[in-house]
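Let me begin by presenting the structure, written as structure tokens, before commenting on it.
For this depiction, one protein chain was excluded, whereas all remaining protein chains were kept in their positions.
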Amino acid sequence: MFSKQNPSFPEHHKSFEKMRGLLGDTDFRKLRRLVEDELKKPPRVAVIGKSGVGKSTTINALFGLDEKVSHTTHGTTEEKQQTIDLPEGGKLSVVDMPGLGEDIELDRQYQEIYRRVLPEADVVLYVIQADLKALSDDQEILREIVQNIMGHLKGRLVIGLNQVDRMSPGTWNTRFNYPSPEQEDNIHRRCHNIQDNLSDALGIKVDQVEYYSASKRYRLYELLSAVIKSAGKVGWKLPINPSDAIELADEEVREFLRKEIV
Amino acid sequence: MNMEELNQDELAIIGKLRTLPQAQQKAISVSGESFTEWLKTNVPLVWDKVSGYIDSLWQWFKSAL
Partner (left out) sequence: MPTLAIFGQTGTGKTSLSNALFGLDWRTDDAISCTQEVTQHNGAFINTLSQGDTTWQLLDTPGVGESKSADEEHFREIYDAFHSADVVLWVRQADTRTFKVDQESILELTNKRQKFPNAHFVIAVNQIDKVYPENWDTVNNQPSVEQAVFISEISDLILHRMSPYLPVERHCVIPCTVSRNYGLVELVQAISQIHHKEI
């Protein structure tokens, strides 16, 4: 919830003092305690998506967790709930739902789990793998399970399009850790296509499909903004500390980039 | 290394990378909006008193907690 940067602006400091004056020391301390208590209740993020789309990698990259969320092995038949201590304090609860779309029979078993877990989530992140064109089962899952179970779908759902680094023509610039211009063009087209398909199937307007790459740490802030927003009144508890993309660029380039991008 | 060494594509990439801080700022402000919502609902008395100074309140929490 709290950024690594701690800028101190003199103007803010002044009005902060004024505000403290407005509340009075007692009320101020009460508020502080209220916030601390509230932080003890970790925000709950449910991650949904087919096997292998990168759900664990996404959560780890999104919150800078250094692999604290482990990759579920293929064929898990239960949901996996983990409460993670965040590097800068506070906790996060992640529910990794068993992979969907693997097999007709397995999916039947999973529906019960979904009915139990999803209504309790503060935000649901639905992860799609970018380089697969097939969407009909994603549509089906979103419509039949998430919408029926969650009810207010639009509010608490974020659709993440992962692994865009693997999209054709596959010319990811590893030196700078960024897509080539032709790849970016492809990515844009794909995103619009998915938005159209999904809103068509769901009969609602899909606010945003955030494209990113968890493994390359590309566009994590954009995804994070969407997740915070969708978490509504508990979004502020989520840390703003995604994994650093520049860290993955070539060593000789890193220094240069850090200076250029301020 | 310096800017002269870079080709067209690479310069374009740098341009895009420069938008990173903006994306970060957006996340922070969205977070602040969420905190505001929480205050309005859960601590309305406090909200009434501080609504004019919500920005600095958010900045304070970020640095203090």
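As written, the chains take the letters A and B, and residue 1 is the first residue of each chain.
Everything below uses one rule, namely that contacts are C-beta pairs under 8 Å (C-beta built on N, C-alpha and C of every residue); 3 or more make two chains touch, one makes a residue touch a chain.
Quick caveat: nothing in here was measured; it's all calculated off a predicted structure.
The missing chain, though absent from the view, touches A when the full complex is examined. Contact with the undisplayed chain is limited, among A:52, A:87 or A:181, to A:52. Interface note: of A:190, A:216 or A:229, the residue touching the hidden chain in the full complex is A:190.
Think of the hidden chain as still there; on chain A it touches residues 50-52, 74, 99-104, 107, 129, 131-137, 139-140, 166-169, 186, 189-190, 193, 197, 200-201.
Methods note: only the chains that are shown with their structure count from here on.
Averaging C-alpha coordinates per chain places the centre of chain A 16 Å away from that of chain B. Listed in rising order, the residues of chain A touching chain B in the complex are 1-3, 6-9, 12-13, 15-16, 18-19, 22-23, 27, 31-32, 34-36, 38-39, 89, 173, 175-176, 178, 180-181, 184, 219, 221-222, 224-225, 228-229, 231-236, 238, 240, 245, 252-253, 256-257, 260-262. Only residues 1-2, 9-10, 12-14, 16-18, 20-21, 23-24, 26-28, 30-35, 37-38, 41-43, 46, 49-50, 53, 55-57, 59-65 of chain B touch chain A when the two sit together in their complex.
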